[in-house]
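Everything below concerns the one structure shown next.
Showing chain A:
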Amino acid sequence: MILKKLLTTAVVSSLAVSLFAGEKLTGAGATFPAPVYYDWAYSYKKATGHKVNYQSIGSGGGIEQASKRTVDFGASDEPLKSAKLDKEKLYQFPAVIGSIVLVHNVAGIPDEALKLSNTNVADIYLGKITKWNDPKIVADNPSLNLPNENITVVRRSDGSGTTYNFSYFLSAVSSDWKSKVGTGKSLDWPVGVGGKGNEGVTNLVKQTPNSIGYVENAYKISNKLSGATIQTASGKWVTAREENFKASAANANWELDKHFYYILSLQKGDHSYPIVAATFILLPKEKTETNSLVVDFYNHSFENGDKSASKLGYVPLPTETKNLIRQYWKQNKLTN
Partner candidate 1 sequence: MATVDKINEEIDLEVKNFSFRYAGSETNSLKNVSLPIAKNKVTALIGPSGCGKTTLLRSLNRIHDLYHGNKYFGEIKFEGHNILDENEDLIHLRTRIGMIFQKPTAFPMSIYDNVAYGLKLQGVRDHKILDGKVAEALKGGALYDEVKNRLHDDADSLSGGQQQRLCIARAIAVEPEILLFDEPTSALDPISTIAIESLIKSLKDKVTIVIVTHNMQQAQRISDYTAFMYLGELIEFGKTSKIFSNPDEDLTKQYISGKFG
Partner candidate 2 sequence: MTSSTKRKIINKFVLSLSTIFAIIGVAFLFWILFVLLKNGFSALSVNMFVEDGAPPGTEGGGLRHAIVGQLILAVGATVLGVPIGILAGTFVREYGKKSQFADLIRDLSDIMMSAPSIVIGTFVYALLVAPTGGFSGYAGITALAIMMIPIILRTTDDMLGLVPNSLREAAIALGAPKYKMILDVVYLGARVGILTGILLGIARVAGETAPLLFTSFNSNFFETDLAEPIASLTVTMFNYATSPYEDWQSLGWGAALILAGFVLGLNILGRIWLSFHHITRKKILKKRKR
């Protein structure tokens, strides 16, 4: 039965091998923007017939594989500085803005109800706070019925830009974190279980009662997870909502000659969600042919993809930023 199905598949497939030869691109890297890239690639294929095969393997992988030229483009949530870009002969531009949210799986506590101060977040990830009913958490949440259960800390097992931005934030809010763990895509984690990609972390949080994890907002939305309310740079409670992400993103100060290097973490403003990050595309300088295709894909997506990006939980780049990127493309002769 199965064999028969397989055989028919083989026959059908060989007949279906498309006669029109669409262009093919392979990209790999950050898992943070993967849902929106999948979505854009799917629409792009429908509109143009070109295939953009994006594999979410982590930002570390994105930088490595782009530097090694094993892919046509890489993607990373950790922006690279000019020196590194020159060394690896890469171009860089942002593609979309996302936000890192803390999601939990504590029975009976709805979305946004749990308030976690920024230092408490750091202490949980340092292993200093191990129980949900720790007095430090209870102090901020007097009305919640927090269980006397161990917190299962979930984090990444792979090199991750999400981790980079999250640890950048933790280093800023906790000197303890800064000295003991630091900032990076892969860390020497004091506690926790590791999931591969944002996908893996989300899956583990979903599967494990009393767990907490950090993921891109899209993963929270599509999986209907409960998130925590955290603090702005000035200590005001702020929920993980689009308007608060936008408030943060509005502060961005992109510069062409820095290849858009900019970290959006902990922006000023009473509504600025503190862990917002742009995610970047890396292009090998010498691959002019594929670069123009990649640029075409992102240009097409900038024009047509804002809606789906918002729907998935991302913040589309503002029009002026997009124009700046187009200028960058032109300046570096990336377009046809």
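Here is the rule we use: a residue touches a chain if its C-beta (ideal position, glycine included) is under 8 Å from a C-beta of that chain, and two chains touch if they have at least 3 such contacts; residues count from 1.
The candidates came about this way: all candidates are chains of the complex that A comes from, given by their letters.
The model shown is predicted, which means the values in this text are computed figures rather than measured ones.
Undergrad: Could you work out which candidate touches chain A in the complex, given the options 1 or 2?
TA: Of the listed options 1 or 2, chain A touches just 2.
Undergrad: Under the definition above, what is the set of chain A residues touching candidate 2 in their complex?
TA: 2-3, 5-6, 8-10, 12-13, 16-18, 24, 26, 28, 35, 38-39, 41-42, 45, 51, 53-55, 68-71, 195-197, 199-200, 202-203, 206, 219, 222-223
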